[in-house]
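Subset of chains shown; positions unchanged.
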Amino acid sequence: MFVPPERAGYDRTPVMYDPRGRILQILYARRAVSQGTPSCGILFKDGVLVAGRRKMSALLMPNRKVFQIDEYIVATFAGYSSDGIFLIEQARDRAATLRFVYGSDRPDVYLIARYISSIMHQATLYAGLRPLGVSIVIAGSDLSGPKLYFNDPGGSTVAWKAGIIGRNAQAGEEFLEHIFRSNGPESISLEDAIKYAIVAISVASGKMPSPSEIEIGCIRLDEPAKILTADHAEIKDLYDASIEIFNEWKSKHRRERGEEEEEAEEEEE
Amino acid sequence: MFVPPERAGYDRTPVMYDPRGRILQILYARRAVSQGTPSCGILFKDGVLVAGRRKMSALLMPNRKVFQIDEYIVATFAGYSSDGIFLIEQARDRAATLRFVYGSDRPDVYLIARYISSIMHQATLYAGLRPLGVSIVIAGSDLSGPKLYFNDPGGSTVAWKAGIIGRNAQAGEEFLEHIFRSNGPESISLEDAIKYAIVAISVASGKMPSPSEIEIGCIRLDEPAKILTADHAEIKDLYDASIEIFNEWKSKHRRERGEEEEEAEEEEE
Amino acid sequence: MFVPPERAGYDRTPVMYDPRGRILQILYARRAVSQGTPSCGILFKDGVLVAGRRKMSALLMPNRKVFQIDEYIVATFAGYSSDGIFLIEQARDRAATLRFVYGSDRPDVYLIARYISSIMHQATLYAGLRPLGVSIVIAGSDLSGPKLYFNDPGGSTVAWKAGIIGRNAQAGEEFLEHIFRSNGPESISLEDAIKYAIVAISVASGKMPSPSEIEIGCIRLDEPAKILTADHAEIKDLYDASIEIFNEWKSKHRRERGEEEEEAEEEEE
Amino acid sequence: MFVPPERAGYDRTPVMYDPRGRILQILYARRAVSQGTPSCGILFKDGVLVAGRRKMSALLMPNRKVFQIDEYIVATFAGYSSDGIFLIEQARDRAATLRFVYGSDRPDVYLIARYISSIMHQATLYAGLRPLGVSIVIAGSDLSGPKLYFNDPGGSTVAWKAGIIGRNAQAGEEFLEHIFRSNGPESISLEDAIKYAIVAISVASGKMPSPSEIEIGCIRLDEPAKILTADHAEIKDLYDASIEIFNEWKSKHRRERGEEEEEAEEEEE
């Protein structure tokens, strides 16, 4: 990778701007995110889901890619897994605090997302820390309905209709934009949302992962969160239906996307 | 970007002057501001407003660009959104403190603006911190009438009649100066102020944003703040009226401004 | 600007001397002062005044250049306005402490000036801080009569008969020296002092600023401080009288000063 | 070793990303791990074991390579032994806390593994610390059955079926993958697991270590952990049986693996 000379030196700490007003260490931390396995989130008619592709190998126990935060809140992340787990645990603590200290049965999802992004923001304010190398997708249903938030290494919290992060996220995003250009969350059913999530992850992965590699956490309005893999009886049919959508999208996009596919380096988690 | 040799090294920390007495990290933080989407503020006869252009996309929930600070106080910002939200929350806390601790029903707008700029100033005084990469426009009405303040990454608070920050702010400023050269706030109605704000943002944006992209927060003397987008029934007509003003101004300025328009890089928020 | 090689490296922190015993960061901070709009102070027969030129523009509310510290004390500054306001607020707090804690109705002006310069001095003693980029002129009347102090970024407090700081201060100083070479404060009336202040600021500015640009704060022995701009009824005649003095001085000095006038860079405040 | 120029400087502290989003000091700490003597862990039908090769010499007392953490929990590590012992002691303290403070007779293995990895993660978050140069394998049986976790210098905790770390771990991993590709832990007996562990370590070592060099700690469901060396009566036969498996595997893999075997530098422990 070529480092242009004028950049040299401005990228050593998060408490330094370069002459163009950028904080390069935050940009680099985003590179760590963009090398993780893909994770996505989708709001639908009466709920919200997150999904991610987990790593499988003969010697590993199945890893979690989706985490329960509270009864009605789940999260997933892409990037450095140790930073991710650190924040997941912070989110769980915050949810417990809201639940027990403030006596809230349905902790506010935005408050938890903001709490996490405050931690991430602090890590960009002080010399001697580093921005956290992870982005977190938090989904949940609280008293005002389903919510989906994205937290960035820079410390921002953005509300999503749908989105995807991790390696090759751009490709998955194109698919989701294609869906959401003509539909709002209000016209998407849980079943559709699951299929779209599977396809978005598959598009970002360049192929359909095996059903057991895809983990999905979803919350319908007043039902507690469920976390399942795509080989679960409830989802298997939707997985099968996704294959067709994936192939259709792929054949449509093969020509333009073909060569761009990176030889995604597997340095993360 | 060319870095002149004599600057090299003086721009690594906010606690260092260059030989000309400048603190370069503050200048660089202002570059972050000048790359944000435009935000403006205008004092008028019996009130004050702030307005900004928010980012829209198929996959994003509508983002806030204008934030309520207290019943009679609103704010907007340009620059790093995570720094901005951090300060917005500080402003809200301060307003709550003034309201509840000091028992003030109409918290003093200057006190809140100064509180925020003190935080921003501290960040320029200590090694190991960075200037915050955001400018904040705070508007409100307190016991002595409507107020409009601008807070800079260097930590100053300046009282405005009208102003605009963010990408291409210069262009929008020219439009506002043209208006205020012949009029004081006392001769501008709420309706005019809204139109001028829409045009200023459009001029800085290089085109009329769609009505839903423009968010406006305004306070009339003794009415609580209202935050609306330009596609709201109360404002839609004013938006339509702005188109004409915008086109007139544009045709008048096309010749001189044409080539200067930057290919504004979208690296912020 | 040319940086002679032997200086390189000694100017990075206020806690380092160069081989000639100089603390270069303090010299650089003084450069920030010497780029501010001019401020002056003059002791006269029965009182003291400070005056400064404030920035005006169509879009700005009039800025303060002179600040009330206590009933009988005012101050002005040149340099980074956020550093200046920070110190002004410290001075006000100190005056309030002296007034309320120590029960002093006429707080001692030197104690306040020293308090401010202690803060400024501390900022030159510790790595990780920066010298404050501002000089402050404090004027007041206490139990032992009128006082005028100048605080420098290095942390010293100097008692003045008269003085001027900011851009092109040298030129204004020549005018004041011309006056004070033959007169002591005891032979100068309030009216004269105001005229001399207006002329000194005008000389430093290279032209007569408009009356509303000049702000004057004055204290007569037992009268509380008054802060007025030169377009105020009480002062307008003195402003008009100053024009003649200014022109006279200018024609006398044109030949030698002509080319030296810098293209004063407007980077401050 | 060649250091590519673009890397220079990004590898000085764990709180700095390189332009590709990597934290190089963590990668270097992993190099310390990959130079330790091999350690492995294997889950089997009704329990779990860890095993490692310890260093022997005429002048040394036999060193521990497997450590008891609690009645049902053992651990081994590869890398800097002083970092390893430090973490082993932390793990013991944590187990004692869980046991005595929380009154748990069978402390949760994941809680202990996470506690250790939190310490390792913290060491990657703050300037002035270094990532710990060790990876730890923790095995135990708690109320939900046998568990096997791997803790990395980056601070992650990964659940394993089987795995091996240390010098030439890749070679041992290939052997274990060969076993686990066709078998799950549920079809492996304690005896098989011990043999596989001995072979994996031997493969990584390039030859069969002497029986007294191999230390094994194993836990069957409700039996306290036992730590033995391979020359112990209970294991000796299994060691002998392993020789054949080792030779078979070696002859099969000689051709491709032959030259790659490093002249493993003995700089660790």
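Each chain carries a letter (A, B, C and D) given by its place in the written order, and its residues are counted from 1.
Throughout what follows, contacts are C-beta pairs under 8 Å (C-beta built on N, C-alpha and C of every residue); 3 or more make two chains touch, one makes a residue touch a chain.
On a predicted model such as this, the values are computed, not experimentally measured, just so you know.
Visitor: For a quick check: 4 copies are placed, so what copy number does the complete complex reach in this file?
Guide: 7
FYI, only the chains that are shown with their structure count from here on.
Visitor: Can you give the shortest number of steps from chain B to chain D, where adjacent chains in the path must touch?
Guide: The distance in steps between these two chains is 2.
Visitor: What are the chains that chain B and chain C both touch?
Guide: none
Visitor: Given that chain A is a copy of chain D, what angle of rotation, in degrees and a multiple of 5, matches their CA positions?
Guide: About 50 degrees of rotation relates the two copies.
Visitor: From the centre of chain C, which other chain's Cα mean sits the farthest off?
Guide: If we average the C-alpha coordinates per chain, D ends up farthest from chain C.
Visitor: Please report how many Å separate the Cα centroid of chain C from that of chain D, as a whole number.
Guide: Once rounded, the distance between the two centres reads 70 Å.
Visitor: Take the average of all CA coordinates in chain A, do the same for chain C, and state the distance between these two points in whole angstrom.
Guide: Result: the chain centres lie 56 Å from each other.
Visitor: Among the residues of chain A, which ones contact at least 2 other chains?
Guide: 127-128
Visitor: Once you draw an edge for every pair of touching chains, what topology comes out, line, ring, star, complete or other?
Guide: line
Visitor: I'd like to see which chains touch which, written out pair by pair.
Guide: Those chain pairs satisfying the definition are A-B, A-D, B-C.
Visitor: Touching chain B in the complex: which residues of chain C?
Guide: Interface residues on chain C, with respect to chain B: 1-3, 11-13, 25, 28-35, 57-63, 80-83, 85-86, 123, 127-131, 133, 267, 269.
Visitor: Going by the contact rule at the top, pick out the chain D residues touching chain A in the complex.
Guide: Touch residues, chain D against chain A: 6, 9, 14-23, 114, 117-118, 120-121, 124-128, 148, 152, 154-163, 173, 176-177, 180-181.
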